[in-house]
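Removed from the display is one protein chain of the complex; every other protein chain stays in position.
What follows is subunit A.
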Amino acid sequence: MDVSDAAILKIYKKNKHQGLELLYDRYKKYVYTIAYNYTHNKEDALDLTQEVFISILKSMDNFKEEFSILPWVKRITVNKCLNFARDKKEAVSLNQTVAAGSEIQDLIGAPNNTESTTLYQDTRQSLAKAIKELPPQERMALLLRHMKGMKYEEIARIMNVPLGTVKTLLHRARKTVKVSMVKDGIWEG
């Protein structure tokens, strides 16, 4: 079901439970997609989504009706991602995705496929791998610009950095991603 932000706020005033449910359903995809492309890990993305919504719901009562919800959701999502503590950096999860895009748990039972799956890389996987390796700020700027199609000014506002910094972050990020994709031979032939 799709309802407008204003309707959600109105419903929230009458019935918190229903309002929050509508809010969650409306924005879960948005939040999860950013979180997943940022972490490239299902568990982390789910943790992040949960954190984002808990913090949204906590401050929902103070939310002014004249503002719209989306910019607020964006900002919280970006902040949560950037502050995301990478405690699990050293741990290997079975759901973790290897460079070739398949999960480790799939590879364990199928040793014969390992070679062919790691050799084959398509654009999407190569791009994901390159983005994953970027420093957090560069990664976020790149995702907001290219995945979400945001303007430089909007990225600066949401990430709370000067416009010049956004440009620098994007320049560096694109350069790194390009080098990585050239190395993978994505655009050859």
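One rule holds for everything that comes next: a contact is a pair of C-beta atoms (placed from the backbone, for glycine too) under 8 Å apart; a residue touches a chain by one contact, two chains touch by 3 or more; residues count from 1.
To be clear about the criterion, contacts and distances are computed from a predicted model.
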Name of the absent chain as recorded in UniProt (options "Anti-sigma-W factor RsiW", "Putative aldouronate transport system substrate-binding protein", "SigD protein" or "Sugar ABC transporter permease"): "Anti-sigma-W factor RsiW"
Selected residue (touches chain absent from view) among A:Asn83, A:Thr123 or A:Asn160: A:Thr123
Footprint left on subunit A by the chain that the document does not show: 15-17, 20-21, 24-25, 28-29, 32-33, 36-37, 42, 45-46, 49-50, 53-54, 57-58, 60, 123-124, 127-128, 142-143, 146-147, 149, 152, 167, 170-171, 174-175, 177-178, 181-182, 186-187
